[in-house]
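Dropping the structure in here first, questions after.
With one protein chain held back, the other chains of the complex are shown just where they sit.
Letters A, B and C mark the chains in the order given here, with residues in each chain numbered from 1 onward.
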Amino acid sequence: MSILTPDIQSELEQQGIELPSWAFGNSGTRFRVFATAGTPRDPYEKIADAAKVNEFTKLAPSVALHIPWDKVDSYEDLRKHAEDLGVELGTINSNTFQDEDYKFGALTHHDDRIRRKAIDHHLECIDIMDATGSRDLKIWLAEGSNYPGQGDMRARQDRLQESLQTIYARLGEEQRLVLEYKFFEPAFYHTDVPDWGTSYAQVASLGDKAMVCLDTGHHAPGTNIEFIVMQLLRLGKLGSFDFNSRFYADDDLIVGSADPFQLFRIIFEVVRGGGLNNPDVAFMLDQCHNIEDKIPGQIRSVLNVQEMTARALLVDRDALAAAQQANDVLAANAVFMDAFYTDVRPALAEWRESRGLAADPMAAYAASGYQQQIAADRVGGVQAGWGA
Amino acid sequence: MSILTPDIQSELEQQGIELPSWAFGNSGTRFRVFATAGTPRDPYEKIADAAKVNEFTKLAPSVALHIPWDKVDSYEDLRKHAEDLGVELGTINSNTFQDEDYKFGALTHHDDRIRRKAIDHHLECIDIMDATGSRDLKIWLAEGSNYPGQGDMRARQDRLQESLQTIYARLGEEQRLVLEYKFFEPAFYHTDVPDWGTSYAQVASLGDKAMVCLDTGHHAPGTNIEFIVMQLLRLGKLGSFDFNSRFYADDDLIVGSADPFQLFRIIFEVVRGGGLNNPDVAFMLDQCHNIEDKIPGQIRSVLNVQEMTARALLVDRDALAAAQQANDVLAANAVFMDAFYTDVRPALAEWRESRGLAADPMAAYAASGYQQQIAADRVGGVQAGWGA
Amino acid sequence: MSILTPDIQSELEQQGIELPSWAFGNSGTRFRVFATAGTPRDPYEKIADAAKVNEFTKLAPSVALHIPWDKVDSYEDLRKHAEDLGVELGTINSNTFQDEDYKFGALTHHDDRIRRKAIDHHLECIDIMDATGSRDLKIWLAEGSNYPGQGDMRARQDRLQESLQTIYARLGEEQRLVLEYKFFEPAFYHTDVPDWGTSYAQVASLGDKAMVCLDTGHHAPGTNIEFIVMQLLRLGKLGSFDFNSRFYADDDLIVGSADPFQLFRIIFEVVRGGGLNNPDVAFMLDQCHNIEDKIPGQIRSVLNVQEMTARALLVDRDALAAAQQANDVLAANAVFMDAFYTDVRPALAEWRESRGLAADPMAAYAASGYQQQIAADRVGGVQAGWGA
Partner (left out) sequence: MSILTPDIQSELEQQGIELPSWAFGNSGTRFRVFATAGTPRDPYEKIADAAKVNEFTKLAPSVALHIPWDKVDSYEDLRKHAEDLGVELGTINSNTFQDEDYKFGALTHHDDRIRRKAIDHHLECIDIMDATGSRDLKIWLAEGSNYPGQGDMRARQDRLQESLQTIYARLGEEQRLVLEYKFFEPAFYHTDVPDWGTSYAQVASLGDKAMVCLDTGHHAPGTNIEFIVMQLLRLGKLGSFDFNSRFYADDDLIVGSADPFQLFRIIFEVVRGGGLNNPDVAFMLDQCHNIEDKIPGQIRSVLNVQEMTARALLVDRDALAAAQQANDVLAANAVFMDAFYTDVRPALAEWRESRGLAADPMAAYAASGYQQQIAADRVGGVQAGWGA
């Protein structure tokens, strides 16, 4: 009998991880953006690639868009394109960091005109959400300053609240605003939403439809991220995850690749706090495949989340509670580690096959010839990227 | 004419920094606590030393106590002793990290008996506050766990809230509870109050008399502390500072010694946010003089805060605002740095003399012979320390 | 057939990890050292406990001593005691951080008398090595300063070299000196041997019998430790490991508990560089069991090293090389992760049994009644600790 009990299988069956359209485009560092054959030239091709990830894993039912990178003439048409390929359009991500006007801020800018422009951009994003049927507007703000004295941090914070209120007021009944925080980059002295506390304080005063987005790469060195997961779930304000991993800063590596044990701890805390397969808590990827292939990079990522979810679900919660109750540090830790060290891959492969999927999605994708096909087909045009 | 305008002088005149009684006892690391001649043997001697700091600086009108380290038979008597020496008894600090019962937690412990014991300790502290006339109960919790799985972080957080509510309910009309957060140590995996967000969330649900205490050494590497100062002032929840400095972890070095520019930025943000000489925002030291002399170490510390306050008050706020408004990064930064680089020491020396103080409190203390006297007098007995 | 090939089994059979005598005594933080029933009162009892770890694992054939904590009247007698229990006396660790004379330095001190005293302490350690039959003198220096300007870093570095030369000259033909580095603590501004580069430069100019000791907890946040392992092996200067783990600073947690994947990468690099079961590269533990039981804490630790060694040996090196050669990032990473994710525990349990050991050493120790016995027997006397 499989180590994956029916209960665990049921949880795994419900699991869905949203893919970021931009992960299929080129990305890199300030030093270089390397290109790859087959990279999409438009949102339609990005969605086609994302649908491939879902085809081989049944783990990625939706795709997040980034505006303006994914602007199209007809979002209805894009939506139909996605649905034809078996996926949905998901979260809409705004962009307030690439317009020349936003050099010194957007939603926090002291210039009314620029701030209004940034607000209007978000209202436009909500219009798009109406067309795509998206629930979430995700706001990550690159705003901040590079030198002490450059900006008035307090006034910026107040203006941020005002701007968010205006945006919030435009949300539909079933729509949400999720505010992402980030420790630093691209601002190098202060960032206007640098930590979960700031994001929480900002969204708490907006209302029930405003939540926090936790990007796993956006913390100071050494931060206990699962603690924040616990706390935000406790406070009812964990709206979504941006999964990725890092060794240093916001490296945007494949989720689980830098510290698999940390991913295990995070997902365990999600389970503990009732956040798994809870519609209030969206699972998303936000990664950069600077040097590795993009589609298999995304497949690897959703599999990592799935495998770690299986491990987290394997924790013997009763035994854990008993050891905790007894203050038996080594026993409690052993229960925890036992689940982490269990190799769930064979059981998952079997389970996948039982659902009509390939046992090894990575191998199946490689064998499918899709990569070769897009490399051959997608000649000419401009490969998608961040346009930095 | 002095660079210290009448307005600045007025601010400086009001400034008071509370001293921690334990700074006058021995402290050290897990590797060694070195002793020094003249170290106090009891709370009375600690207060005598603290009063010396105030005598030479007029900057340290009160002394914080730590219970049980500073337990005495009569707090009324201790209070009179302090007042006779020209200082007041200030914040009462609780201790939930040295009793064997607290090995796995205190206010968060799953064992009702232990949790109740820890709560009762705080109620006793409030009794002492009634006797000493102290306003603030400062709670720093060493609680946490060393290994993943050891504790149920979520349940601990909930129990913490319950415990705090019980303590909060006992506060007098004019009393406050300030909850300190700390990144890590002595717990090495998770800490129950690890960041300002947690402290804020906990105290916000208690009520108006509960505030956050910000210890400048209790953050992850790279954290922008002045941003947190700004945010807590904005949220009306900055109750007090524990000043010290560090290069690495919670080094507890003399405030301003590791990064003077950071101290400048912090105090500027205090000024900006209306926190200077605001009774709601207490300035305290929390330091360890492991290898340097303790009394001059404290004198140096309050002088550092004073000097940096003078610099922060020198910032040309109009010029700064104009440069910010113009997005002139270099000009804004220059206005800011100009104040920091101004050598306020000669003007402060003059001003001190005008108030009947020694121009150079460090030299005056050294010349006073007090250090030699206590070294000669305080022979026998057990030097005060943390009793770790 | 076992996943542990005969080659892997042969490597595992040779593996030996030295235990630190002090891990069996009490330890803690500057805030508190908690006691435990059954803690040894003298070096003989520490060795008895260490021998238990070896009895249940056959992984811990030797015990490191710390002077003066482990001073005894007759080292010959202590040696016989150890050998009777099936273990050897190993590395001798010196201590230059607890004598009042060493408050401002020892081997680096500007005072000739103090420096000479510190050198003489090391010569005495070598005398003890002659008596115990130990090969290695391990030098970890707590020396440094807390405030900029306090010490002349350059002169201290030069004096360190001179002191080490004197000590080095006293080494026997088969003896070695290993110099440990540490990022910070107990010094909080500068440490005289803060990084591998300094340790390397110092020992390189001493000669072939001087090597670097790498403590896995002694690095700046984010440091790629396996890179340093690779580099020191390449330079022929990796003398020994002090294994432990950490989330923040020098937490001294159980090896592999904070970041098991990091331990895997480190041991893989040891294997890659020819350092496994190479007598030149000693494996040691250096941990603190502040809140967990000490003997099972050590058993857990050597098992963690063994399990991770098995995983590192499972890496398909040919497949890895092929993927690297092809610049196939995802394939190379997959080969690497495949070994890490393999659950080696069942095969190791079987293999242990085939060698006459308990399949589960933790359970076997718990069932042995030894812990209860020492708790009952070791009453009275002073429990061993650091005496800080």
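As a working rule, a residue touches a chain if its C-beta (ideal position, glycine included) is under 8 Å from a C-beta of that chain, and two chains touch if they have at least 3 such contacts.
Fair warning: this is a prediction, and the values are worked out from it, not measured in the lab.
**Student:** With the missing chain put back, one of C:W22, C:F56, C:Y75 or C:W196 would touch it. Which one?
**Tutor:** C:W196
**Student:** Can you say which of A:H81, A:R156 or A:R246 touches the chain missing from this structure?
**Tutor:** That would be A:R246, which touches the missing chain.
**Student:** Pick out which of C:F56, C:Y75, C:F104 or C:Y168 touches the chain that's been left out of the picture.
**Tutor:** C:F104
**Student:** Considering the whole complex rather than only what is displayed, give the residues of chain C touching the chain that is not shown.
**Tutor:** Against the missing chain, chain C presents residues 103-104, 110, 145-154, 157-158, 183-184, 189-191, 194-198, 200-201, 219-224, 226-228, 230-231, 233-235, 261, 265, 269, 272-273, 320-321, 323-325, 327, 329-330, 332-337.
**Student:** Spell out the interface residues on chain A facing the chain that's missing from view.
**Tutor:** So the residues of chain A touching the missing chain come out as 27-35, 97-98, 100, 103-104, 142, 146-148, 183-186, 188-189, 221, 246-249, 251, 253-254, 257-258, 290-292, 386, 388.
**Student:** Mind listing the chain B residues that contact the chain we can't see here?
**Tutor:** 221-222, 224, 247-248, 257, 259-262, 291-293, 296-297, 300, 307, 329-330, 333-334, 337, 340-343, 345, 362
Throughout what follows, only the chains that are shown with their structure count from here on.
**Student:** Taking each chain's centre as the mean position of its Cα atoms, how many Å separate chain A from chain B?
**Tutor:** 40
**Student:** CA centre of chain B versus CA centre of chain C: separation in Å?
**Tutor:** Between these chains, centre-to-centre, one finds 38 Å.
**Student:** Can you list the chain C residues in contact with two or more other chains?
**Tutor:** 221, 247-248, 257, 291-292
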